[in-house]
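Below: one structure, written as structure tokens.
All protein chains but one are shown at their positions in the complex.
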Amino acid sequence: MFDFLTIDFVRHFPVIAVMGLFLCAFLVEIFGAKNKYIRNTIVLVAAFGAFALITSLVKPVLFDGEILAYWMGNWEPVSGYAIGIGYEIDALNMFFALLVVTTILLAAIYSIKYMARDHHLGHYYTLFLMLSGSVLGLVLTGDIFNMFVMIEIMTFASVALTAFRNNKFGSLEAAFKYLIIGSIGSSMTLAGIALLYAQCHTLNMAQISAVLGSGALSPTSICAFALMFAGFGVKSYIVPFHAPAADAYMTAPTSISMVFSGMVNKAGVYGMIRLVYVIFRAMDITPIQLFLVTFGTITMFIGVTMALAQHDFKRLLAFHSISQIGYVITAVSLCTALGLEAGLFHAMNHTLFKGLLFLTAGAVLYAAGTTDLDKLGGLAKKMPKTAVCFLIGAFSISGLPPFNGFASKWMIYQATFEKATTTGNFAYAFVTVVALVVSVMTLASFIKVTQAVFFGQLPANLRDVKEVPLLMRIPMWIMSALCILTGVFYNFVQQHILVPAANAAFGVTKYIDSMMGEGTAAASGISDYAVQGVEGIVSIWNPKLWLILFAIVLIAVFIVILTGDNTRGRVLEKSEEDSEDGKYATFFGGEKSAHSHVSGSDLFWGFKHDFKGYFKFIQGMHSGVVNDYALWVVVGAALIVVFMFATFMFI
Amino acid sequence: MFKKMIAKSMAKSPWIYHVNTGSCNGCDIELVAVLTPRYDAERFGFKLAGTPRHADIVVVSGPITSQSKERLIRTLEQVPEPKCVVSIGSCPRSCNVFKGSYSVEGPLEKYTHVDVSIAGCTPKPEAIIEGLYKAAEILAEKREAMNK
Partner (left out) sequence: MLDIIINTIKNAGFVLVFPGILFVSIAGLLLAGIDRKVLARMQKRKGPPILQPVYDFFKLMGKETIIPHEANKTAFLGAPIVGFVSLVVIMLFLPIAGFEAPFGIEGDLVIILYLLTIPAVALIIGGSASGSPFAGIGISREMVAMMAYELPLVIVLLSVAKVAGGDSLAFSLNTIIDAQAGGELFITKWQLIPAVLAMLLVIPAEVGTQPFDVAEAETEICEGPLVEYSGAPLAMFKLNTAIKMFIMTALFSVLFLGGINLGIEGWYGIVLNVVVLFAACAVLTILCMTLIHAICARLKIEHMFKFYWTVVTALAAISLILVWIF
């Protein structure tokens, strides 16, 4: 049915998608600054266009396994040297591009109602489309300097969007932090690219990989590697580069927080995978694996413990983003088939469930006017649909079956433990344990949000809160459906999306050959990784079992109904909203019930009490002073440089 | 069958919620003594519940003081049907020596129907057990009546 979608048919689509987003960014300011209908139309057309163009590439690239090599303006390589800017789309960046366009589309739909109360929306949509276009360009491009340009646009659009609601407390501060840290990151990337260009005399990623060859790296390229690695680390907010993320996610408009966690930090992850797996082909070196796994494990632990200590809904979600990226980095850096698939799967799931959670946080902010966990409560009675979406997201991120978080986390545990048994290295078993414990802590902090926001007692000033409009609920429903579908049909996802993407990362020669011509990789002595993506290593659920499970639920409900009111005791509910019937009052030891809500800020004091030393230390570290954060980044980068030199010079 | 099991179980697992409405603590101690190894009311399935929502039998001790009146009424309302009210000792029955005090608004019968009243100041544990056992039987009857 989709046979017309050949690689030649879709050849120009990626470029059109990126250009379209950038073009509409200007159109929206020119034509839509005054009229909201024109503005919304332009934004939706751009977002939906990008979505349609990229999804039409799914069949040729992901399913048929072809690689789309595209030279802008037909500037093809001359005598083996790439001069023009090239777009190279294999299954790996196709995978990330899919995440990006989905996020763009849903965020655009959500923004229409969510942002309707703000002013200067022309500016907002311009920046939003710039951000979207830059991230899409970043993941699609095959040219490393083009990538840097996209990173810059992304950073500055993000900074401006963080400060968009600058009447709110803390948003300018957050933008400032983002600006400083983001600029340090970009500068490191730029320095790395400059060194690499000096070394290889080319900017095409495939050709860089070919020129670097299979021999030992020169000190210049080691330095370039370390600097670029640190630069992408800043973009994906791994510890110790994570500090500005919390502020930015909290103060940015929620549709933008969703974009940040859904695609901006995924772009960083993509950059790291491309850099380590393909350009430098360093992933099969054991110390590099251990180093990255250490980074990932520390990130997931610090992220989740900081999240436990937060009392703002969006800030808590921000720290969870950091923690989940830790999972992704850990799994990806195992350099096993299962590990890479698990990492990519988790990256995808993170886009889905964290996007969903940010959307519900936005709905709460829209309806109740605050995200402070101490001031909310009982909203499930007023916003039942949002509450259901939130619970789906919360259970997904905590990894409860049957949601998607379970499938990917389960693959991560299996991958780390498998690595431990095959290498005999006890450290990986430790990583498995940490990953499992972090998962429980994630559950704990979402229980905290559930209790503080959606359940418990409704404060008097929130009595007339209303459910959010339909246009805001549609993206939430889509995300919820995707969370469940990818969890139940994980086999399909693994077979058709994860395995090709993992194989693309492992198959370096194909990446080089399709861009630079057949035989380039062989000429420079480059070979693929020994591992290949494998299907069906895990079988978690058998779909048939789902029918049985469903039957059980039916039977359980049936039993309750069967034994009806006459046999079973009656179910009594208060008939009128405001009648003073003591029977339905909350039990207060006989006292008249008053508003008393155990709110979120300090729900787990038993846990915090036992770790008060750790929490004091870690909260002291997150001082909020931008100088400190800049210092972390520099120290982190220095550590990476020292480690990379030590690894490559002595091994 | 389900119905039969419920009817059979109703008398066999009465859970008690104890309200002290200004008692001198004598009856309270005796009630606790009922659950000790010597008297062991648990062999009939008696159990102290932590909240009125779980209770079948509400045990009231003390002459209803004006402070405790409202709280008692509220607590009684919160117990799901079928339920029994049992008074322990002379105080809820007749206000005992506290009768006529400015702060006593008893007896208990003014506020609710009392199913079993156990006399004595304080009643012996054996008497309390017997009274509670009777209350459990009344509970089963009430359930029958509710289902008609």
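In order of appearance the chains are A and B, and numbering begins at 1 in each one.
Basically, contacts are C-beta pairs under 8 Å (C-beta built on N, C-alpha and C of every residue); 3 or more make two chains touch, one makes a residue touch a chain.
Note that this is a predicted model, so its numbers are computed, not measured.
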Residue in contact with the excluded chain [from A:441, A:508 or A:526]: A:441
Residue among A:83, A:198 or A:433 touching the omitted chain: A:433
Residue, one of A:313, A:413 or A:529, that touches the chain absent here: A:413
Touch list for chain B against the chain that is not drawn: 2, 5-10, 12-13, 37, 40, 42-45, 48-51, 53-54, 56, 78, 80-82, 143
Residues in chain A touching the chain absent from view: 378, 380-381, 384, 387, 391, 395, 399-401, 406, 410, 413-414, 417-418, 421-422, 426, 429, 432-433, 436-437, 440-441, 443-444, 447-448, 450-451, 454-458, 538-542, 545, 548-549, 551-553, 555-557, 560, 563, 567-574, 583-589, 593, 596-598, 603-607, 609-610
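Everything below uses one rule, namely that only the chains that are shown with their structure count from here on.
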Interchain centroid distance [CA atoms averaged], chain A/chain B, Å: 59
Partner chain A, residues of chain B touching it in the complex: 2-3, 6, 19, 51-53, 68, 70-75, 77-78, 80-81, 147
Contacting residues of chain A [partner chain B, same complex]: 563, 566-567, 569, 572, 581-583, 585, 587, 590-592
